[in-house]
Structure formats: structure tokens, C-alpha cells
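Below is a slice of the complex: some chains, not all, each in place.
Per-chain numbering from 1; labels A, B and C assigned in written order.
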Amino acid sequence: MFYHIKELQYHAKPAKPDPVFARQLQEVLGGQFGEISVMMQYLMQGWNARADDKYRDLLFDTGTEEIAHVEMLATMIARLLDDAPFEDQKNAYDTNPVLAAVMGGTNPQHAIVSGLGALPADAEGYPWNAKYIIASGNLLADFRANLNAESQGRLQVTRLYGMTDDPGVRDMLSFLIARDTMHQNQWVAAIRELEEREGDIVVPTTFPRSLEKQEVAYTLFNFSRGDASSKGRWANGPSMDGRGQFNYVAKPEPFAGAPKLKPAPFLYHDTPPKSMM
Amino acid sequence: MFYHIKELQYHAKPAKPDPVFARQLQEVLGGQFGEISVMMQYLMQGWNARADDKYRDLLFDTGTEEIAHVEMLATMIARLLDDAPFEDQKNAYDTNPVLAAVMGGTNPQHAIVSGLGALPADAEGYPWNAKYIIASGNLLADFRANLNAESQGRLQVTRLYGMTDDPGVRDMLSFLIARDTMHQNQWVAAIRELEEREGDIVVPTTFPRSLEKQEVAYTLFNFSRGDASSKGRWANGPSMDGRGQFNYVAKPEPFAGAPKLKPAPFLYHDTPPKSMM
Amino acid sequence: MFYHIKELQYHAKPAKPDPVFARQLQEVLGGQFGEISVMMQYLMQGWNARADDKYRDLLFDTGTEEIAHVEMLATMIARLLDDAPFEDQKNAYDTNPVLAAVMGGTNPQHAIVSGLGALPADAEGYPWNAKYIIASGNLLADFRANLNAESQGRLQVTRLYGMTDDPGVRDMLSFLIARDTMHQNQWVAAIRELEEREGDIVVPTTFPRSLEKQEVAYTLFNFSRGDASSKGRWANGPSMDGRGQFNYVAKPEPFAGAPKLKPAPFLYHDTPPKSMM
């Protein structure tokens, strides 16, 4: 169960409105790796975790914090939209090229749909959807998803940091970037601990290795002409999981012949055999 | 540029048809973490990589192999659909409860849309879409995405392995599981090398740390009552990136006050001020 | 900012597992009118509300409660999936028609993707997306959206109530149904208050009526043959907003002629004029 307080976790006030940046900032609110994604991903992983322990607590700690990040971004975007010049566009093209240029950089749904509010969408107006997230029931797999999300997320926020010089926006972004630093660190810590506990780095660690086709479990197949990749760590020496030796196949050959499918029964009205000679 | 040969990388022939499993197997063809995802992700990362080196070659080697995995799965699904009893459903409900039960487990689009062919969709008929993938321009970030994809992917394939006992299907899955073992190993190797080269584990490593809010860069905020998470590695000791000390805040307080947004201009016909008293 | 406690707002424990109902119950977790929708809709409306008052507080009270409903449903679904027979399907079709029938009613992603956890999706596996919700900046409009969401939501939950006889599930549903009763009541109360404050029922109340085409503002056009609709309240007497008289046009005629579009410039390679004679 959740409680809300009206205060923000951190300041979310720009020095001045900027509807173009408001559109761009939507990416880290409602985009593939935005705050809605991490909020929903961590909470779903927590609710689905089939154990009651410190990992579950960590997921709820972090997922609950992310709701507050969604809140900060929504607030910031609403303020960046203050005084947005959608009304003034009527004359802009005749008299005010700079204003006209601004219009091009905005998202008109910030005027028409949300009335100067944030949208649950990305920088191109694409709505957030739940296929951005994963809660697989396997925490080692999921913590890798989390590390990825925080890596992509921090990358995007640092890019946005370089695209504005508004001190209020930068102040908030510097907070989010720091939190992503923590979150990358925490998922790395949790991943290492789980790898150690499970005694393997290959997810899932519980599938019997004898059931996989072991002869190809450590082989790099050179399917792209050129041998640059043969010089990597992944092509030589002991494998990272300590259970095999990497090897490199310069000219990979197929293991199986060309398939031939049976004709479909009449019901399906597929291409009739007489056409396939 | 690409070349195709008709032979399959590995065998893709079931011992006998099984339209229910055909539907389930779609998940690892056209689902969030299916073979189309890794194929498209690695190729896009390769094409966008702003350097010509062993990582790019590795991406093309692996991405090109994944097209062959898509091919194997499509072939397997088509064969699992041989003799699918869609025509026989007409009487099944009266005379053949087992057949009726089978119908419930199938995807009717395998009959109506593809005429006994594979669909570019997941086990629930949801079509593959490109928001499943990422090519960010930052290879350390992207290799983490790749490690995540191979972890979720191998997890799903091992689950499917346990849900069938068809020796032909299991043979193919044992090949795919082994390749995912290799791919997890190779992305781990590449990640470690990049972390070493870049001298940091926090993506992006190039953003000046002085610009992030350093006081919160290593803090775990306890937003979910209960202190189980305080006992984790992530709450104590040196941070994983070696640049700070983890710390734990048992009762997190907001850094900012409650926000108050300005009323919107008349144009937007938002709630009028007189209604907001 | 938000805080979480581990306790659930209400019990979420079925008397026994039921993977078929788990799939069906997904509708009110991640469907068009499920709990994720109301949670996200109320929170977004609260964050975007351009005033600091009792409506905003009401939105946060209710939005925060809805996170707890998401939590309850996720927990319930996970428990309904305990002991799901995905492993046993291997022999079901030969030996156990009832089990085979069960398989047809399940969502295989509950096995393959989430490992017996809830999915952020509906009863047909379609993922939640943010186009389900609206935060328009106009609270009268949005409270109507909320009343609609609670009406559709309660309707769906009562249908599900009739589709199960598990006392644990019914107990939880009886709680959710009651909360939807409250929420319908509260949005009706808030709507009536706003209508009174704004002195109109036509949203937005602030657009000058003189600017709309007043001659057609209270007319019912009979575009579907048959005059049953002419007998409704909407076709006669004073309009509901008290500003006009409803009237009925039995044989509606167009106000404008047939349009003729100009040919497109050469650039677009539209159908060339010579083809359009």
C-alpha cells in the first residue's frame, strides 16, 4: 500500500519556460527508458517476486522512488510549458520567424490534448506501453534488465543535460543523473551477489548444462566477412563462466539441410501444388 | 550486404505436429525477447556503430547468425502446424473433447491469416515491434541491453524446453540454449573489456561526475517500510564503481516543497480559476 | 513523493489456484479500464492540475489508492498461477482432457514470460498503453473521464465476480466493487460541484457560445431511418444546459456542396490529371 506527500523529492523548476525542451524532456518521462518504465518495472518485479527478502525490499524502495521521479518530470514539463506560444502562432509565420521556428520544435498535443500538461509519451509523442518492461520471475535476469534500463536512462539524461543551459533544468537533471549512478551501482552489486550465490553467470543458472548442445556453447561463428572479431576476448581463452573454452569458426557451415515443407491441406487455400512446379 | 543459403544452421524438425506448442513457441520468434528482437538489435547496433572495429564485426557476426535462428524457428513452427485440426473443429465439440481442448490452445491466426505458417508475433498474437530494441550509440550501454536480451531469451527457451517432450523440438531448443550461453558469455566479455577501457562502470562514463548531484549518488533511500534492503551490499561499503561509499537513509525526506503550477492562459480552456477555490 | 508499506490494502488470496481465471482477471489489472489505467490517469491529472486545492488532493488520494489496487491484483494473479500445469501439458492431450482444456484457457506468457507472475496486460495479452488515459487540464472534462473509467471498471469487475465462485477471489472483488461505488459517487459529486461553479454543463464552459454555430447546437439530425429517437428527451423541450430548445430534423440535408480538390503538384506523383478524366 502507498502513501503520498505533496512535496517533491527534488526541485523541478526551470529558470524560464521552454516548450521545445518540454517536448524533448518527455523522452525520459514516457519513453522506452523513461521514469515510467523503471517505476513500473521495479514494482512489477517486486509484486511478482516469489520470496520475501531484501531483493524484494530493494525493488520496492527503488520502484517507489521512481514514482517520485515521474512526478518531478511531469511537474518540470508543465512548468516548461508555461506561456507556450500556441496562441501566437497565428501571426508568427508572417511577423516572427523565431516564434515560428519554436512552433516547429513543440509537440502540439501539449496544447490540444493536455492543455499545457505533461503527456505519458516520449519525445515523438509515442505513448508509453508495457512492453517496455519485464518481470520474468528470475531476479538475476531482471536485475540485468534493470542495469540496462538505468544505463540507457542515464545516457539519455546526460544527452538532455547537454542540450539545455537552463540552470533549473540542469539542477534537476543532475539529481536524476546521480540517482542513476546509484541505481547502476546497486544493480551491479545485486547481480554480483546473485551470480555468486547461484554459482554461474549464465541465466537461468538452474537449467542442466548437459541438456544444451555443448559443442556450440562457446563458439564464435564468423558470419560477417573479416576477422576483426576473432581478436576479442570472446574468441579465445576460458569462457567467462569458467566452464568452457571460447573458440572461433572462421567459415561456419550449416548443420542441417534445406527444409522442405509439406503442402497445406485444402482448407487453407494456400498456393495449390499445380502452381508450385 | 548479405547472402543466403537454403540450408538451416541447425535441424528444425519436430517428431510430430503440435499446434498448441506452435503457438507457444511463437514467443521466442516474435516476442519481446525473441529472435527477431536480437537479430534487429544487433544489426541496428552494428549499422549505427561510429567506428570500424572488432565490436562492429562481433555485432554483425551475431546479428547475421540470429537471422538464421529466426529462419529455424519459422520452419519449426510451420512444421508443428502440419495437420493442424482447424477443419475438424466443426464436430469437435460434439464428438471429440480432446480435439476441442486442442483448439483452445491454438492461435486461430495460424489457420486464418498465415495458412499454417509462422507469424511475426508472440505467443499471444501480439506483433513484433521495434520498441523492443535499442541501438543507443553507446556500446557499453548496448552490450548490457544485449546481455539482458540473451538472459531473458535463454530463460524463455528453457521454460519452453520443459513444456514439451518432442525430441525434435528439444534438439533444436538445446542448440538455441547453447548459443544463448555463448552470447551471454560474449557480451559479458565485451562489457568487462569496455568497462576496463573506459575506467568506469557507470554509463555513460564520459559525463563529468562533478556535474551530477554527488551527495545522492551512492545513497539507498528506504521508501518501502522494513529495513531488509539495508543489509545488502548496495547499502554499505565502497560503491561498485570504486568512487564512493554506499549509504542508507532510513527515513527519506523530500528536498523540495510542494509545487504550485500557474493557471493556464485562456486559450487552453483549462479549469477556470473560479472553479479552483 | 511516495512511501510504500508491505501490507496490502485488502486481502488478495484465492481459495485455490486457477490459471484460467488468472488470465481473465488480467483485464482489470492491465486492460483498457483496469487499475493501471485509473492509477496513471488520476496521478497524471493531479500532477498536471494548475491549482493547489481540494481537487488535486482528491486526485492524489485516489490515484495513490489505485497503486495499491494494482498491487492487490498482481498478488492475486500470482497466487492464482501457483501450481499452473504448464509442465503437465506434455501428456495432457493423450491422457487428461480436462487438463488439456485448462491449457486452452490460460495465457502461455504466464509461464514463458513472467514465470507465474502477473503481466501488465489485459485478458488477451495486449499490453497496457498510455492512450487509455487522459489528463486534459480541464477538470470537468477529466472527472467525466474518471466517472466513465469507474463505470466501465466496476462493470467489468462485476462480470468477473459472476465468472468465479472462489470465495477468496470474490472477497477481494467485493472490496474493489465497493471502492468503485465510492469512486463513482465521488466523481459525480465533484462533477456536479464544478458544473455549478462554472454555471454550465457543456465542456469547456469558457468558450464563448456566440462563436459556435448556434443554429445547430440543439438539433438532433435523423441520419438513421426510423423515428424512434425523435421520442427522446434529447429531441424536445429545453436543452439540458438550459440555454436552448432541442429540436428534431427528420430529413437532414447537407449545408455544403460536393468538394473538389485541386490536383497535387508534380512532386507528389499523385494520380496524374490525364488519368482522372
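Just so it is clear, a residue touches a chain if its C-beta (ideal position, glycine included) is under 8 Å from a C-beta of that chain, and two chains touch if they have at least 3 such contacts.
Bear in mind the structure is a predicted one, so any value in this text is a computation, not a measurement.
Number of identical chains making up the complete complex in this structure, 3 of which are shown: 6.
Everything below uses one rule, namely that only the chains that are shown with their structure count from here on.
The mean-CA centres of chain B and chain C are about 28 angstrom from one another, to the nearest whole unit. Spacing of chain A relative to chain B, judged by their CA centroids, is 10 angstrom. Residues of chain C in contact with at least two other chains: 1-6, 48, 50, 113, 115, 121, 127, 136-138.
Within the complex, the chain A residues that touch chain B are 5-13, 32-33, 53-58, 60-65, 68, 75, 78-79, 82-83, 86-87, 111, 115-116, 126, 129, 131-132, 134, 136, 138, 140-141, 144-145, 147-148, 151-152, 154-155, 158, 161, 170, 174-175, 177-182, 184-186, 188-190, 192-193, 201-204, 207, 211-224, 226-229, 231-234, 239-241, 246, 252, 254-259, 261-262, 264-265, 267-270. On the chain C side of its complex with chain B, the touching residues are 1-6, 48-53, 55, 86-87, 89-93, 97, 100-101, 103-105, 107-109, 111-113, 115, 121, 124-127, 136-140, 194, 197-198, 204-207.
Chain B contributes residues 20, 23-24, 27-28, 31-32, 97-98, 100-105, 122-126, 155-156, 159-160, 162-165, 223-226, 252, 254, 258, 260-264, 266, 268-277 to its touches with chain C in the complex.
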